[in-house]
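With one protein chain withheld, the remaining protein chains of the complex are depicted in position.
By letter and in written order, the chains are A and B; residue numbering begins at 1 in each of them.
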Amino acid sequence: MQDILPNFGEVSPRPAKYTEQVLFGEIWKRPGLSPRDRSLVTCATVIAANRASDLQFYAGGALDNGLTPRELSELVTHLSFYLGWTICGAAAGELVALYAERRIEPHSTVGAPMLELDPESEDRRRSSVEDFVAPVSRILADHTNDVLFGDVWRNPDLAPRDRSLATVVALIAIGQAEQMPFHLNRAMDNGLSESEISEVLAHLAYYAGWPRVMSACSVAGKVLKERRSPPR
Amino acid sequence: MQDILPNFGEVSPRPAKYTEQVLFGEIWKRPGLSPRDRSLVTCATVIAANRASDLQFYAGGALDNGLTPRELSELVTHLSFYLGWTICGAAAGELVALYAERRIEPHSTVGAPMLELDPESEDRRRSSVEDFVAPVSRILADHTNDVLFGDVWRNPDLAPRDRSLATVVALIAIGQAEQMPFHLNRAMDNGLSESEISEVLAHLAYYAGWPRVMSACSVAGKVLKERRSPPR
Partner (left out) sequence: MQDILPNFGEVSPRPAKYTEQVLFGEIWKRPGLSPRDRSLVTCATVIAANRASDLQFYAGGALDNGLTPRELSELVTHLSFYLGWTICGAAAGELVALYAERRIEPHSTVGAPMLELDPESEDRRRSSVEDFVAPVSRILADHTNDVLFGDVWRNPDLAPRDRSLATVVALIAIGQAEQMPFHLNRAMDNGLSESEISEVLAHLAYYAGWPRVMSACSVAGKVLKERRSPPR
């Protein structure tokens, strides 16, 4: 288990102070977002940052905070589609090592009934894919519809609300804020609250850095405003 | 040779299914883009993702699929300018190990005649650099003209069409889609077809993740539309 705290402490007492007092002592303890959700957010950020070597520390913490191995494995699968295969293959390797250490037998609900997505919002999503993706790449449109939304999002191993949370975090962490409106609205439709979003942004400021979060904040502000008083 | 498949398989059977059935079983086998080009695209994405440790697997596959060592080495050189020296130094290190394993003597066409770029499009490119780069940084404008376009792009070790393909992939993979119009037009002028672009986008959805590709798709849509019916 790699512990990142000593590194900072030996270099200078100040970042260690921020880590212990501000990040772990204050941010992680705030009640607005559960430790389990903070772990999910942090693991997604660590994977997005291509820091698989830090993942055992945070994934171990995620299990301690109540994320099940089934959810954790599915988080990596889900993120493979949002962060790319090569990044997430390394993350999967870290989970294998963690599960071996903890003697966890991973298994998924292969064969369990797939979730049904809301038909109306699926129709809107599909027609947007037809309008904007299909004219450029039919094959990309098909895989978006059939694999990503038709299969991954419908798998019951991770709740839609958690998939949405992980997706929004991935978009923020890689700096693709222009795609947040769709996924932030979807996240709120799937049950993520405004106050949880507020906490996610502050949590991510430390883990993904202020610039990513500031750009996300500007997009989130517009989305929240529009939901409060939708244009007629 | 690191194989990323077992990692996914031990964590959960589902991502392994996607890898084997969808990615390798379907995407890689589509006829719209040659296996050699898919390897070039994948290697560029793996380098852009700073996953040099996965490169031996994919670079070995690239040689098997017909990319020559000369092209592969020049791909890394070319990407050094588009992804930065520090990322590509690590990639070069992996190629050294791969070539040693395969007993390949790398060599380049130092001394071979340089390619001539189309004078008219070079004039347009230079005057755009004078207008937008030179007022901010004369030295950057000079290195753009003399080193990047005057030397790198003219080297015969990698065809202009392949340089364009690698450059477009790099822009998508790092999320710099706003610079795609210039390079996508250049890629098509250099021989990349619309149907190949369609395949590249679907291929990259898996390797660079959906968000990068969706943003690229939106830019590519505008470029393709304008080429089909250019503004008068």
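By our rule, contacts are C-beta pairs under 8 Å (C-beta built on N, C-alpha and C of every residue); 3 or more make two chains touch, one makes a residue touch a chain.
Remember, predicted model here, so these are calculated numbers, not experimental data.
Visitor: For a quick check of understanding: of A:18, A:132, A:149 or A:182, which residue touches the chain that isn't displayed?
Guide: Candidates A:18, A:132, A:149 or A:182; residue touching the omitted chain: A:18.
Visitor: One chain is left out of this view; which of B:90, B:117, B:159 or B:224 touches it in the full complex?
Guide: B:90
Visitor: Among A:45, A:77, A:137 or A:179, choose the residue that contacts the chain missing from this document, as touch is defined above.
Guide: A:45
Visitor: Touching the hidden chain in the full complex, which residues of chain B are there? Just list them.
Guide: 50, 73-74, 76-77, 80-90, 92-93, 95-96, 99, 106-108, 110, 132-133, 135-140, 143-144, 147-148, 155, 157, 170-171, 174-176, 178-179
Visitor: Given the full complex, what residues of chain A touch the hidden partner chain?
Guide: On the chain A side, contact with the omitted chain comes from 4, 6-8, 10-15, 18-19, 22-23, 27, 30, 32, 45-46, 49-51, 53-54, 175, 197-199, 201-202, 205-215, 217-218, 220-221, 224.
Going forward, only the chains that are shown with their structure count from here on.
Visitor: Taking each chain's centre as the mean position of its Cα atoms, how many Å separate chain A from chain B?
Guide: From the centre of chain A to the centre of chain B is 28 Å.
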